[in-house]
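Complex shown without one protein chain; remaining protein chains in place.
Let's turn to subunit A:
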Amino acid sequence: MKKLSARRRHPLAALVVLLLALACTGGLYAAFAPADKAQADETAQSLAIEEGKKLYAVGCASCHGTGGQGTTDGPSLVGVGAAAVDFQVGTGRMPAQQPGAQVPRKKVIYSQAEIDQLAAYVASLGAGPAVPSEEKYGPEGADTAKGGELFRTNCAQCHNFTGKGGALTHGKYAPTLEDVDPKHIYEAMQTGPQNMPSFPDTTLSEQNKKDIIAYLDAVNGDDTVDPGGLSLGGLGPVSEGLFGWIFGLGACIAVAVWVAARTAKAKKS
């Protein structure tokens, strides 16, 4: 600063300040100038892509390559679509913390606006499934019973009958579907994140997906009634058997030992 302030009376100083001010004004104008009405949407879209590209360069490019072409550390993002980005970033899986068997769900670090910008950029790299609108995964017009059938056919083998999740090979696992946003469930079926196979609309229709989401809400929602109570993780006979053997049988043994340990004799020996 000292160097700068020493030259403030230089004959060219005024010129430099003037040029800087001009550049600033011009830049600001360029950024905020109202676009033509016909191009408004396109411009908003291209703005989002621009912003998304910047976010991408900072947060994603080190693994997925500067143009989304993929590297040895991350797959290509060409053609994965906005739905994949909305799922991966919206559930906190991306950006990944470290390589490993599976990238876990964690705290989301981007705002929804930033996620939309990233999604717009990645969608611009190649056509892919778009982020579903709310009527696609909402509860209206869904058949819960049919959803249960579809879930048991297509999903239950990995995610358990009521979506509690389960183990796969080599440290991979199918995550629990409790507390997952219906939108993200829809996107996961559509895009097949990580090792999950995809279930595109051509083989599992939009209505099918809606039914599955309604079923999950019925068995896993906040006000789901568990007729027996104490579901023990909903894992079926494994946890129930363990509970029965340890606590049920344990209580019987404890009572038997207690009864036999106390003598009924008048003289305590």
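Here is the rule we go by: contacts are C-beta pairs under 8 Å (C-beta built on N, C-alpha and C of every residue); 3 or more make two chains touch, one makes a residue touch a chain; residues count from 1.
By our rule, contacts and distances are computed from a predicted model.
Visitor: Leaving aside the chains on screen, match the unshown one to its UniProt name from "ATP synthase subunit a", "Sugar ABC transporter", "YCF48-related protein" or "Cytochrome bc1 complex Rieske iron-sulfur subunit".
Guide: "Cytochrome bc1 complex Rieske iron-sulfur subunit"
Visitor: Which residue, A:Leu12, A:Ala30 or A:Val259, contacts the hidden chain when the whole complex is considered?
Guide: A:Val259
Visitor: Would you indicate which residue among A:Thr91, A:Gln117, A:Thr176 or A:Asn208 is in contact with the undisplayed chain?
Guide: Among A:Thr91, A:Gln117, A:Thr176 or A:Asn208, only A:Asn208 touches the chain that is not shown.
Visitor: Among A:Leu150, A:Leu177 or A:Val219, single out the residue that touches the unshown chain.
Guide: The one listed residue touching the chain not shown is A:Leu150.
Visitor: Given the full complex, what residues of subunit A touch the hidden partner chain?
Guide: Listed in rising order, the touching residues are 150, 153-154, 157-158, 166, 168-169, 172, 174, 192, 194-200, 202-205, 208, 223-231, 259, 264-267, 269.
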